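Below: one structure, written as structure tokens.
Shown here: the complex without one of its protein chains, the others still in place.
Moving on to chain A:
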């Protein structure tokens, strides 16, 4: 289907569905018309087109009711591609539509107190009991768990084999008895994320995603999509955090100093070459030649965001903070909050979704082909690992 045909299809959809009517009905109809994510298969909200065709749909449907990329972020960016890749037909039909419309919110139960960068060492156990699994353990850094209807969950099902091999991936019912969500207050004062205790949680075997013991491979799909989601995003020259810093800079000539000027110019250049690199990457993706540059985008943005938000605080010389009051935040709001918040929240950019150190390992091993460090944990059964 070419661009003209796709536009016709959108026009036909709009002639039958009133954007001014019920929001949810409109979004459901959009999904059913294959205009949710056009690169998904027909019948699952897509048309089996290439990913760059989505821009056509977004342009044509600008100004109509939209989904919420913030609170739905984990569902859209991580759960959906994983369900598409590993789900059964039944799972795809059951979960993808309400995931996309936002009727059901998703969260991610991966990290644990004892398993962060070394995710594969996780200890949450799932034990089979007939047609069900019984899950016990503790998960942490779970953004949006308090909104979530469902979670993507990685568990240990076989402690007697090396750690990567004994994992199984599930869809977890967040309303099931035994799921206990507790907020974790962050250095910003608010709580975006939670710790989640799972005690005797019973999940049907029809909630298993992928084969028993294949959880690591399934999780890799989720994690690669997470990093693309965090590092992605377009925008023109001077957009993003550097744009916010520049507005502030232009509005306050009296606060400028030579030292800050030099540093800001350097960061402006770095932001610009990073933006160009992202633009080049998207061009490559559009012509079907994905490059390894994607692995680097998140690393670049983490460093830039931290440097820019640090500079902004020095520039403004404001010793206040907008609000440390404990609250549950819906989404990350860099722009609606003060410079102190931006500085503190940006500290998470080099931790969430894979620390910058782990990303450097990934780049050096998968892109540059450098040998891995000698490993003592690879061939040892998980239960015998020191912890």
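Just so it is clear, contacts are C-beta pairs under 8 Å (C-beta built on N, C-alpha and C of every residue); 3 or more make two chains touch, one makes a residue touch a chain; residues count from 1.
What we mean here is this: contacts and distances are computed from a predicted model.
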Checklist entry - What is the missing chain called in its UniProt entry, if the choices are "Acyl-CoA/acyl-ACP dehydrogenase", "Imidazole glycerol phosphate synthase subunit HisF", "Multiple sugar transport system permease protein" or "Glutamine ABC transporter ATP-binding protein"? => result "Acyl-CoA/acyl-ACP dehydrogenase"
Checklist outcome for this item: Checked against the full complex, the residue among A:59, A:280 or A:383 that touches the missing chain is A:280
Checklist entry - Thinking of the whole complex, not just what is shown, which of A:181, A:207 or A:299 touches the missing chain? => result A:299
Item to check | Residue among A:66, A:91, A:186 or A:361 touching the omitted chain | outcome: A:361
Checklist entry - Which chain A residues touch the hidden chain? => result 237-238, 246, 249-251, 253-254, 256-258, 261-262, 264-266, 268-270, 272-274, 276-277, 279-280, 283-284, 287, 293, 296, 299-300, 357, 359-361, 363-365, 367-374
